[in-house]
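This structure is in structure tokens; I'll ask about it shortly.
Every protein chain but one is kept in place in this view of the complex.
Each chain gets a letter, A, B and C, in the order it is written, and its residues are counted from 1.
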Amino acid sequence: MSQPNMKSNGTPKVGVYVCHCGINIAHTVDVAETVKFAAKLPYVTVVRDYKFMCSDPGQELIQQDFRDGKVDRVVVASCSPLMHEATFRRALAEAGGNAFMFQMANIREHVSWVTLDKVAATDKAKALIAAAVARVVLHQPLQKTSVPVNPDVLIVGGGISGIHAALTAANAGKKVYLVERDPTIGGHMAKFDKTFPTLDCSACILTPKMSAVRSHPNITLWTYSEVAGVEGYVGNFKVKVRRKPRYVDEELCVGCYECIEACVYKKPRFPDEFNVGLSMRRPIYIPFPQATPLVAVIDPETCAQIKTGKCKHPCVEACLRNAINFDQKEVIEEIDVGAIILATGFKTFDASRVSRYGYGKYPNIYSSLEIERMTNAAGPTGGEVRLTNGEKPKAVGIVHCVGSRDNHTNQWCSRVCCMYSLKLAHLIKERTEAEIYNFYIDMRTPGKGYEEFYERLLKENVHFIRGRVAEISDWAMTPEEEGKLVIRAEDTLVGVVRRIPVDMVVLSVGLEPQADADDVRRLFNISCGKEGWFLERHPKLAPVSTFTDGVFLAGACQGPKDIPDCVAQAGAATAEALALIDAGKVELEPNTAYVLEEVCSGCQTCIGLCPYSAITFDKEKKVAVVNGALCKGCGTCVASCPSGSLQQNLFTDAQILHEIKGVVNYV
Amino acid sequence: MSKPKVAFYWCASCGGCEEAVVDLAEDILGVVSAVDIMFWPVALDFKRHDVEAMPDGSLAVSFINGAVRSSEQHEMVEMLRKKSQAVIAFGSCAHMGGIPGLANMFGRKELLANSYFDVPSVINDQKVLPQTTFDAPEGKLTLPEMWETVKTLDQVIDVDYYLPGCPPPVKIIKEALNAILTGQLPPKGAVLAPDEALCDECPRRDTKPDKIIISKFVRPHQILMDHEKCLLAQGLVCLGPVTRKGCEGSCTKASMPCTGCMGPTSRVVDFGGKALSAIASIVDAKDEREIEAALMEVVDPVGTFYRYSLPTSLLHRRYVQTVKEGE
Amino acid sequence: MSENKSTPKPFEPRIVAFFCNWCTYTAADLAGTARMRYAPNVRVVRIMCSGRLDPQFVLTALREGADGVLIGGCHPGDCHYQEGNYKALRRFSLFKRMLNDLGIEPARVRLEWIAASEGDKVQRVINEMTEAVRALGPLKLEPRALEGLEASLSEKAAELVLTQGETS
Partner (left out) sequence: MSYIYFPGCSLQSTGKPYEESMQAVFAALNIPIKELDDWNCCGATAYMSISELKSFALSARNMALAERQAGAGNSADMVVPCAACYLGLNKAHHYLAENPDLNAKIKGALGVAGLNYSGRARIRHPLDVLVNDIGMKAVTERVKQPLKGMKVACYYGCQLVRPYADFDDQHEPTTMDVIMKALGAEVVDWPLKTRCCGGSLTGTVPDVGQRLSYILLREAKKRGCDVIATACPLCQFNLECYQSEMSRKYEAPVNVPVAYFTQLMGMAFGLDHKKLGLKRLFVPVHAPAAVGGSHVAA
């Protein structure tokens, strides 16, 4: 553990470099003024300003001064350290300096971008610079430590994103654990009949990938399972996975349906999750014919044997391979992985939350997901779109933006609804020849071949009415409206209020974060945005990374996405994970704590406080000892050390106290 | 050659520091033979004018104990500073303000009111308060003025060394005297005591559990104390971990939790702040209410954590709101 | 230290903030990226975790001339280091009581949990606190020592800190 010793590098020579960041900083902060100010600060030997410090010429300024021996430590006043600290540290190191003889003053995010008054902004910038200088004076050369990275990858969520990520990583030769909560992988995509805009069949493109997952030698697939706990850090995560009992032995079951046919419930009578309740299933079931793994599962909530123990359980006899086992217990698997990719997806908006659309009140009003199942050849109606009375609808209304772009529910645009509404319009028309009315706020069709698809639908004589629907009811004002669902909406292009009588309504529901997104993010120690989507490290420059190193995001868990974007992002997330793994080791910030042994009284206050048990007591020397490999550098122990005998690299008491003095005193 | 000349003086103090010198027992003879004591109000009959008469810098060392809180004390210590080559702040009060320093929780007005009106044993119908001057038939009488705020010695004069403790333990007094006599003194400004916390030499140190986590704080009278076990581990607020060693745990030995008279180590800038941080950190609670409850057992935080050091604390005294600017 | 106090220009509170790297500092960056305007009175000192917050830092800030101190950490349960923010809460809970006894108005020292996504909360809290402290007026602590000695002593204090750097 390196211990600060200022004598080793003599009287500090501080170089201060103020960045204009184009005009981002310069238009509110008087750079010239700050330069003048910085020059007067103690130990400052060089002050320069430059348009873009992060550019090569900018970095070169620093490197040159260092090589010329003008400076031995550096302060850059520019953007947030979270943005460019690494950049400048590298520059300093490349010039032969020590990366940690460096401090950044955040005069963009914390000053120029949030302050209107130029004088106030300049004062604040000065204070931050003074603080950085005061602190860097006490900086010490440090070495990064590095730890090896476990090459295995955990992927959470078996939708299209998780599947694609798993296959990509597995094909790269990595061992992959794919954990899915449901009894089968496939996610939402498996429920669709066709995909926009190409209208190729969802199953045809998805199921091969699903079976590839099943058969891939590098992939361990755990369905009907959930991550129960995550410990450790980038490159070295310890993960607990809870595998719920499915009461059917995965190895033995061949998915022959015999047990299902044999169930005491002759008629299926429990809402079928996969068909979003449009059909019924038995307590023992296989979600759908291409389920992966193709293994039956018993629902403990509805199985008579499990609930009462008083069932003749003919299923057991029916199974020639004796796969059914009511004694199955929950299993906790413990695995070590180096990287984690979250692909936990989304849930659809509950249309009954918009009471004026009558979902759940009037018959023949469906959510788009229900219609997806209805139009699916393998779905509850064999692909037929039918009214509750069994007839074909003659007129169908499709209401866009249900639970999207609406301050009463969700503000965001769900991005996929316009396109899938077009797709559903096409499919319904194709199957019923009904008149289709789309009610939209704006048609949002950015994407390859998307606008063309919209054009195509226009040619197919699908009606488009621009206006948010006010209400859907059975209130007829004219004979032709009798017995119909009447959609009232303002046609904003014509400027009239329309009443459109239809037989069936499709509510194009938006996408929402999973109900338990907040628990999941806590589990993996990442953040959620206000809306509840997982928060990426940077919206543009790090869209698949999180603030927790080694945890990456794929698909709709980060925000609404269509299939192509999900797959693309899954690829990106996997690439990031592979980059991390193939680097072989991760460098750890050397901001670890260390004990001043000669003055540690061995009071042991610190030992119980370390969340990583990185501090132990040396009974011989009677002092506390920090294990640098385990220490994550939070500094809790340092703050509580009663005699100031514990310090933290990059955050010693002296450095922080100096920074405080700097930030209040100089301006 | 003539022996080095020394002076002892007391300001706001209890006299315990004087006792400590006497506690040198027969060793004091050694001291007396080694030095000439030029001034020691408690023991020898010298007067102010005797000191005044001394040439500047003629004293080798002045040992000054007690905090400074009156014009007289201020005048005397400034005079002694002039006359001495070195000044040693002797004992907690001179070093950090000590017990008198707790007066900084109040102002002069409150203090006088308390002593001259409120104390039950006082009868003072005319509400007489000490006056700095009084015209008596014999002429003008004067009294020193009591300050609003108690100061440490180094807040009024330049101090060379500090001898901590209430009172300073005999052992470190001896070591200091030897250092002075042999001229082997550390750099100016040093505290003449080991720069390590008490736990290191506490007789109970080996009974300390590996992890100190406290679910309930208690005060000595509330429990039947284990007379070997670490006091902090028993839930008593013992400041041993925060406080300089040098006393060999004379209090903890006697089942009295350390109250911090030796002051902080050189690495701590505010004794109370650090002590509080250490004690609060080891509370065994996460829920806000539980934490509050557990810490309510720590009565009078200021008196507990700044018992000897309020005037050297970064806040210096109880903050009294001043009128807003522009008003 | 106190030249701005002596100048006649209207009182502008000076507030030092200690923000944890993972939640609150990030939130402050977010507020910047979103161009949320807020009072310029708060200057941020970044620490890795609110658990690093030593009451001495707050006291030093006040002694050095800050009129208020804001502490920002991750919400309970969200700490990047598992439970650093609970340690912060423990210290703060006793510390605010002690500060109160020492006559420091509660509004001058504030602890807030601000998640990485809560840029708007950074803006709100900073504006609120600035106004609260403005209403209280400047914090005028008793000078550390008698005139004249003050300077040399604060020098001494600085030295002390420096030497800490050396010896430690």
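Simple rule for what comes next: a residue touches a chain if its C-beta (ideal position, glycine included) is under 8 Å from a C-beta of that chain, and two chains touch if they have at least 3 such contacts.
Keep in mind the model is a prediction, meaning the values are calculated, not measured.
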{"item": "Neighbouring displayed chains - absent chain, whole complex", "value": "A"}
{"item": "Residue of A:Met477, A:Leu493, A:Ala583 or A:Ala629 in touch with the missing chain, whole complex considered", "value": "A:Met477"}
{"item": "Touch criterion as defined above, residue of A:Arg269, A:Arg356, A:Lys585 or A:Lys621 at the omitted chain", "value": "A:Arg356"}
{"item": "Interface with the unshown chain - residue positions in chain A", "value": "355-356, 358, 361, 471, 473-475, 477"}
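Basically, only the chains that are shown with their structure count from here on.
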{"item": "Per-chain CA centroid nearest to the all-protein CA mean", "value": "C"}
{"item": "Cα-centroid distance, chain A relative to chain B, in whole angstrom", "value": "58"}
{"item": "Averaged-CA centre spacing for the pair chain C and chain A, given as whole angstrom", "value": "33"}
{"item": "Mean-CA-position distance for chain C and chain B (Å)", "value": "30"}
{"item": "Per-residue overlap in chain B, given as positions that touch at least 2 other chains", "value": "267-269, 274, 277, 281"}
{"item": "Set of chain A residues in contact with two or more other chains", "value": "596, 609, 636, 639-640, 644, 653, 657"}
{"item": "For the chain C and chain B complex, residues of the former touching the latter", "value": "5, 10-11, 54-56, 58-60, 62-63, 76, 83, 86-87, 89-91, 93-95, 97-98, 101-105, 136-142, 144-146, 149, 152-153, 156-157, 160-161, 163-164, 167-168"}
{"item": "For the chain A and chain C complex, residues of the former touching the latter", "value": "3-7, 80-83, 106, 108-111, 113-117, 120-121, 123-124, 127-128, 131, 138, 522, 525, 527-530, 535, 547-548, 591, 596, 609, 611, 632-636, 638-640, 644, 647-648, 651-661, 663-665"}
{"item": "Residues on chain A engaged by chain B in the complex (per definition of touch)", "value": "596, 599-605, 607-609, 617, 622, 636, 639-645, 653, 657"}
